[in-house]
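Only one protein chain is missing; all other protein chains are in place.
So that you can tell them apart, the chains are marked A, B and C in the order they are listed, and the count of residues begins at 1 in each.
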Amino acid sequence: MITVLFFAQLRDQLGCESVSVPAQDIGTLAALRGHLVARNPHWQPHLEADSVLFAVNQTLVKAEHPVRAGDEVAFMPPVTGG
Amino acid sequence: MITVLFFAQLRDQLGCESVSVPAQDIGTLAALRGHLVARNPHWQPHLEADSVLFAVNQTLVKAEHPVRAGDEVAFMPPVTGG
Amino acid sequence: MSEISVQVDRFDAGQEYAALIADDTDGGAAVFFVGRVRARSEGRQVTGLTVEHYPGMTEQALERIVQEARQRWPLQRVRVVHRVGALALGEPIVFVGALSAHRAAAFSAAEFIMDYLKTHAPFWKKERTPEGDVWVNARDSDQQAAQRW
Partner (left out) sequence: MSEISVQVDRFDAGQEYAALIADDTDGGAAVFFVGRVRARSEGRQVTGLTVEHYPGMTEQALERIVQEARQRWPLQRVRVVHRVGALALGEPIVFVGALSAHRAAAFSAAEFIMDYLKTHAPFWKKERTPEGDVWVNARDSDQQAAQRW
């Protein structure tokens, strides 16, 4: 399984905080995103927004980053701390 | 009269903290310096060092600045506060 | 004292400063930054804010930023504190302190850490306003600030 987390306004927009996804057939983070959008078409504009940040195992990565069973993946809006 | 003040290591080098100079015949700060050096030739290397700063009435000025009766003139080494 | 703290509790900037310089006589230059909840934000009246974060990743991101700052400048000590949860008007949100032998390094390190924190650490602010809660928008100027380094 892959654990997928959503934060802040992205979580509010999706109405979802986390979801578990079977790992088979998923290669990259972009593919995982496609899988999520296929299951929830109304997530598409939010998850595919240019501004969305991605993390795998708590490190910022690009959409081409591979995801594997056991990974913790996060989709995040631009950060606004400080 | 013109009041002339010396600070920090410049004061130590000259062995003088302040001196009063009659104002007549003195036009610029550079001329005042020449007057002081004429009276104390061993002040020359210290007062004419490139690094020396000048103030007239507590404002930093160039050597061409005029000095007049009643002015407070200061010769200072480069500042090192902070 | 750890270099990094992500905490709900309010901190005292004076105490953070005192801890940063305690028993040190080599750091001649201390720079600290405090970010505070302010009453106006992009024209909105703000009465407070809530800081959300990504627990675990936040600490890792801050560690990475501090290590990067230490590689770039000679620093005696560094301290980063960021609060999460509900904050009232005027309260401190973030403290960044940098202690170095020289002021240019202390200034640069503190500003670098803030610029990177603003763009790389997973915190999100939601402002309380008379019209309801509003997520804060990321600003292009923060991206540009981080790209300078």
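Rule of thumb we're sticking to: a contact is a pair of C-beta atoms (placed from the backbone, for glycine too) under 8 Å apart; a residue touches a chain by one contact, two chains touch by 3 or more.
Predicted model, so just to flag it, every value in this text is computed and none were measured.
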item	value
Where the missing chain makes contact, among the chains that are shown	B, C
Contacting the left-out chain in the complete assembly, out of B:Met1, B:Ala38, B:Ala63 or B:Val79	B:Val79
Touching residues (missing chain, whole complex) on chain C	12-15, 17-18, 21, 24-40, 89-90, 101, 103-104, 106-107, 110-111, 114, 141, 145
Residue ranges of chain B at the interface with the undisplayed chain	5, 7-9, 12, 51, 53, 55, 58-60, 74, 76-82
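What we mean here is this: only the chains that are shown with their structure count from here on.
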item	value
Relative to chain C, chain with the most remote C-alpha centre	B
Interface ranked first by C-beta contact pairs	A-C
Distance from chain B to chain A - Cα centre to Cα centre, in angstrom	71
Approximate Å spacing (C-alpha centroids) for the pair chain B, chain C	48
